[in-house]
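Note that one protein chain is taken out, while the other chains of the complex remain in position.
Order as written gives the chain letters A and B; numbering starts at 1 within each chain.
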Amino acid sequence: MSARVSPLREPWVDGGKTLARITEDVCAPLERGPAPSWYWGLGASLTALLIGKIVVVHQIWTGIGTWGLNKTVGWSWDITNFVFWVGIGHAGTLISAILFLFRQKWRTSINRAAEAMTIFAVMCAGLFPLIHMGRPWLAYWVFPYPNELGPLWVNFRSPLLWDVFAISTYFIISATFWYVGLWPDLATVRDRSQGLRKKIFGVLSLGWDGSHRSWSRYETMYLLLAGLATPLVFSVHTIVSFDFATSVIPGWHTTIFPPYFVCGAIFSGFAMVMTLMIIARKVMRFEEYITLRHIDAMCKITLLTSMIVALAYGTELFMAWYSGNPYEQFAFLNRIYGPYRAGYALMVFCNVLVPQALWFKAVRRNPLWVFPISILINVGMWLERFVIITVSLHRDYLPSSWTMYYPTYVEIGTFLGSFGLFFTCFFLFCRFLPMIACSEVKAISTFAQENRETPRG
Amino acid sequence: MKLGLLILVFASGPLRAEEDGGDFQRYAAMFQQKCAKCHTVGLGDRVGPDLKGVSKRRERKWILDFIRKPGDFLDSDKTAMELLKKFNKVRMDELNLNEADAAGLLDYIDAASEGPVGPQDLELPEPDPYARLSMPDEHRGILIGFAATAAGLLALAAVLFQFGFVRIAAIAAILSLASGYWANGGRRDHRVFSRQQGYAPEQPLAFSHAKHAGTLQIACLYCHYAAERSDAAGVPPLKVCMNCHKDVKRPKEDPNGVGEREIKKIVDAWERRADPAEKGIQWVRVHDLPDYAFFSHRVHVGNNVKCQECHGPVQTMERMRQAAPLTMGWCVECHRRPPSEAPAHWKRAGATLDCAVCHR
Partner (left out) sequence: MNSERDDIEAQDRRDLVRRGSFLKGMAASFAALSGGGCVFRPPEGKVVPLMEQPAGVFPGETLWYATTCGACTASCGALVKVRDGRPIKLEGNPEHPLSRGGLCARGQASVLDLYDSHRLRFPLLDGKEASWAALDAFVSERLNGVAVLSETIVSPTLRFAVERFLKKFPGSRLVEYDSLSASAILDAHARTHGVRTLPAYHLGKARVIVSFDADFLGSWISPVEFTKDWSPNRQPEREWDTMSWHAQFESRLSVTGANADLRVPLRPSEQYETLRQIGLAVASLVFWKGPKPPAGEPSSLNAAAVSDTAGQLARAAGRSLVLSGSPDAATQCLVNWINAMLGNYGETLVLDPAGLQKRGSETEFDRLLGDLEKGAVKGVVVLSGNPVYDHPKGAELAKFLDSAKLSLSLSGRPDETAVRCRAVAPDHHPLESWSDAEAVSGVLSLSQPAIAPLYSTRAAIESLSLWAGEPMSALDALRGRWKKSVLPGADFERRWHEALRKGVVLSDVKNPKNLRFDGRVLERLSPNPLRSAEGGFELSAYASPVLGDGRQANNPWLQETPDPISKTAWGNYASFSPEDAAKLGIVEGRVVRLSAGAASIELPAQIQKGHARGVVSAALGYGRTHAGPVAANFPVQKMLPVEREELSGADLFPLTAYSSVRVESTGRMSAPAKTQTYDEMSDPITGRRRPMVQETTLQDYFKDATSGRGKAMEVGPSLWPAHDYPGPKWAMAIDLNVCTGCSSCVVACGLENNVPVVGKAEVRKSRDMHWMRIDRYYNENGETAFQPMLCQHCDNAPCETVCPVLATLHSSEGMNMQVYNRCVGTRYCANNCPYKVRRFNWFDYAHEDLTQNLALNPDITVRTRGVMEKCSFCVQRVQSAKADARAENRAVTDGEVRPACAQSCPADAIVFGDLNDPKSAVAKKLGDPRSYAVLSELGVGPSVFYMTKVRNKKV
């Protein structure tokens, strides 16, 4: 579709690969036995997952009391983790849907992994609203379904209910989008394999035959779903932010939350994508597909969103002062000078100061720099949610009920477990599915660019 | 039918009547409390004579004095002594009535002798638990909407690919079937704590409501007297059974002697009542609401809700059975009724829908 690439622009795939070579490279991890590092990684994440499972079972059996919450602080790590994971997810959808619509070619080699990340992150996120309930075995009451209580329906005014719909929609759409994108490559793998794998991939690829017709329909559908997914990037975290924005608690009741949360989400999401990609390109030997240019591009977006987040922090403080509302003012002073001030300071350091290093190309193109930065950003973004949720709650209106909150081993274990779930899924994904959108990469490979026939007439 | 009707009249607490409701109801109630266990009006002799048209048989003054001091009369007055002999020496209890009450009671008896008072016969259809599960249309709309969207998406995919169509169609079919199932009721939930409808366990005593409330037409409130003034209807203490069964040791017709055997259980338990080892009659609960649902008998009886409206046609039940589902949906069905649709015999309609009325 686009014109012949100018020789000035560096190609997005190094090593002047032929199409066959690309197929070989992408399918290699599936076909050759996994590297020992993969086993180590999977083992670690399974351990974390197991720990998480144990503490969650203990908590559900014994009661929420096993957490550190109290009469004043009713949410802390649970919802912090929820918002954190939902945020992580956003980058994937942005990359695969929005960048697709904007024809950003560099997305091709990372979009599938990023989207897989989205799905796993949303799974982790969904876990927390479920287990944070006092009676999780009645969780199905939050869905509107016919019953013989009158019937008795759900409260459509509750932001928590909006969450239910937002998250479930988000999961369904992302999963479908991801799956549809997989079809051509699933077929490729099918054609290269025999036996059981051939059967499985045969079913999964819905009998793809690579004809022009399937291609055109595939692309129509992919375009449609991209369009469907795009608004979700904004809507989901907006709705999540309503949990707080619509409440009366000073520090929660803030109108800038929707954009603030969305940017924060993309910010942390990209940080997480970078973390994963930098590992993956090493472990899966994809340096030539996920090049330093990709990392560079992501760094730029990260830098941008970091600035927006910084702006949001400033605006919050200003509005608190400008509102003239003493409760509001105290809520924010309490973040800075209160018992949890360390958390606030670290948050500002990680989310505002650290990313400034990305102004320098040398940093952006050096994984050894970018990797720690991306980690720090995720730490900072987690802290941001903790500050907003817990630090606002622990000192609200009546001083008589001010308390402190300290996590217990159960909450920490659950958080660990969510990482376990996330990485377990990701490792399995790397091993059993083509981690790079093979067909799309081929389209932008230098080989393809040079050998395309010029349009007639 | 008339008979059945008068039972219901008695069975259902205070009567409604066009003329001077207040008094009339009071004396109707008093009649059940004090007289109904031995006397009927127009239903034939019982422990005592049938009182239909009694004020035509004897002069008013005599009756009034008699019912105020039965003791003295039964020892002195001739007619009274004859009656005593006729009704095998069962002496009438002292009612401690004052003049006004005695007169009021007699007026009530006269009125009742004229024929039925109160509402016409009640239709009491066996309530269908599933009837109330059918949702309001807008809700069904929502679900069908869900189903349609899901099916639609898959259809789209199916159109885009002629291959794999069968699989997709199959999934679509399953989805729509499932949502249809939900839309038309779904599975029955929230029954963890409450008994199933139609629960009719074996009882330690083959007590027949059909016999007592049906044939003998004893007022519900005679045995379950607490229902009028307490949240609990209460299971009658043995003493109440003995009121009659100290005299009635065997039913009139009693093939294969079941009645006699069962009555003997009561009498024996009663005679051993001093013995701590005697555990009394261990009834099995039939109507058992969950601990978080609070139902007040006195409020409903006071509002003239017929016992049968919740407990079903008890007067036809040989063994007690839970006729209604006793689910929340079933309760609010009545509470939701606008006054226009409420049965005529209720005092108030349009009951509150506040949760705290039942859940505290």
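What we mean here is this: a contact is a pair of C-beta atoms (placed from the backbone, for glycine too) under 8 Å apart; a residue touches a chain by one contact, two chains touch by 3 or more.
These numbers come from a predicted model, not from an experiment.
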Hidden-chain contact residue, picked from the options A:19, A:44 or A:60: A:60
Hidden partner chain, touching residue among A:153, A:179, A:349 or A:369: A:153
Only one of A:135, A:199 or A:285 touches the unshown chain, namely A:135
Contact with the hidden chain only, please: which subunit B residues? 187-193, 195-196, 201, 225-226, 229-239, 269-270, 273, 278-285, 287-296, 298-299, 302-303, 352-357, 359-360
For review purposes, identify every residue of subunit A that touches the missing chain, sorted by number. 57, 60-66, 68-72, 74-75, 129, 132-142, 152-155, 157-161, 164, 243, 246-249, 325-326, 329-330, 333-334, 337-338, 393, 395-404
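Convention: only the chains that are shown with their structure count from here on.
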Enumerate the contact residues on subunit A facing subunit B in the complex. 144-153, 176, 206-207, 209, 214, 217, 220-221
In the complex, subunit B touches subunit A at residues 129, 132-133, 135, 139, 142-143, 153, 156-157, 160-161, 163-164, 167, 182-183, 185-186, 188-190, 325, 327-330, 332
